[in-house]
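Only a portion of the chains appears, each positioned as in the full assembly.
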Amino acid sequence: MSDPLVTLTTDFGTRSPYVAAMKGSLLSVCPHARLVDLSHEIPPQDVRHAAFFLAEAVPLFPAGTLHVVVVDPGVGSAREVLYIEVGGQRLLVPDNGCWSLLEAHIHRPLVRRVHDRRFWRHTVSATFHGRDIFAPVAGHLANGTPPEVLGPVAAEWVRLPWPEPQLAATEARGEVVFVDTFGNLISNLPGKLLEKTGASFRVESADVPRTVRTYAGATPGELVALVSSGGLVEVAVAQGSAAARLGAGVGASVLVRWQA
Amino acid sequence: MSDPLVTLTTDFGTRSPYVAAMKGSLLSVCPHARLVDLSHEIPPQDVRHAAFFLAEAVPLFPAGTLHVVVVDPGVGSAREVLYIEVGGQRLLVPDNGCWSLLEAHIHRPLVRRVHDRRFWRHTVSATFHGRDIFAPVAGHLANGTPPEVLGPVAAEWVRLPWPEPQLAATEARGEVVFVDTFGNLISNLPGKLLEKTGASFRVESADVPRTVRTYAGATPGELVALVSSGGLVEVAVAQGSAAARLGAGVGASVLVRWQA
């Protein structure tokens, strides 16, 4: 039996001491926790970015992994801290919808409000719940504390509004929902649209000349559409940045047309 | 009994191979060490930044954790490498004051000079003591080597000059000592000054209109004073950057006035 896995996702960067403080606070409760950094470079307070990030990464972990997420513009307000079980994964998150894209479609998630102060640091600052609530509660969970004692089951929680694509007979309209490190534009449109006969793609006012199966199938510098690693329509520049080329970012319109 | 925890704090970034080389060097001495990255994004050679960082994070770790700190503008000079026990934590640091803010006020720290070359790499480069001294010595300590054999007890060490606030009957003058990832300005003034009747705050020539308990208590974009997570006076812009708004950084004056 391995030591418990606990992943960390924050918007703190590592120039500041906040991530380090969370790690200390967590390890002081559960010294044998195995910490795995997912990211500390979520753009500050960007809950949508966190939601996409978590949806792509969390489901891949072994069942029972605990994921601590502190992207928390509402720290210090009345927003709740939630403990969630969904799809075999466990999460500790602020109640701001950052986990919305993980919600299972069939099984309802189990959600608890983290209320019992016995599992918090004895003094809780108004501005750093990552260190004072999330980290020690994660430590207790990693130690085997049963989730039931953290607080009551919740029946409601914040759901992040997420743009739904508009699908019609011979066209679909969506938008860019994520720009990755390489400047690839990832949309909310399903990647299987690339299989449509004569499918053509447009980002804002720019036509995408060609679809490919892989970056390597494109000429360096060529603007192409392909299926993202998460199964969505992606627009990329081979060995370059589509975001820079098109001046496009999150929210840019993506239009697909095909033959009936 | 868990495997030994060893944290790493450097100004190396991770674009260069220096952090990776340190990890290899340490693990080749103690393969079962559990490495925890605190930061590799300390601004280059910024010992003051490291001092604040360590003071906020190190005390939170479980007793006995070993913290390796390589922010070392004097590498290759006659500066010593120190092994320190303070407040239950253990550190390996260059003797440049980077741990000054951790010095316990009551108990003297135990400080040793790391002299015995048996615990260094067999060849020591003039420019990379992180790989050649700090990492292997940390590995030996993690393996259980008693600190006594590293070298003699030190009676003196470099202390970092740290700005002391000036406190008077109805005002206090301090300065910004740290700017965090979000652009929050953290001063050297005690946060309890916010409790003074009619307390008003000024950064350089800018008045801070209001004090709040949490970021969430402020309107987005509002300039406010609050108590930092470390218990100091902090000036912030809710969902924005006070550093950018005020053009202020480390060293900017902070003035607090209150009613007698």
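Should a chain be cited, it is by its letter among A and B, assigned in written order, with residues numbered from 1 in that chain.
Criterion: contacts are C-beta pairs under 8 Å (C-beta built on N, C-alpha and C of every residue); 3 or more make two chains touch, one makes a residue touch a chain.
Computed from a predicted model, the values in this text were never measured in an experiment.
The complete homomeric complex described by this structure file contains 3 copies, of which 2 appear in the displayed model.
Definition applied: only the chains that are shown with their structure count from here on.
Spacing of subunit A relative to subunit B, judged by their CA centroids, is 30 angstrom.
Residues of subunit B touching subunit A in their complex: 2, 5, 7, 9, 34, 36-43, 52-54, 56-62, 65, 180-182, 213-217, 226-229, 231, 234, 239. Partner subunit B is touched in their complex by these residues of subunit A: 3, 12-21, 23-25, 27-28, 31-32, 34-35, 37, 44-45, 73-77, 79, 125-128, 131-132.
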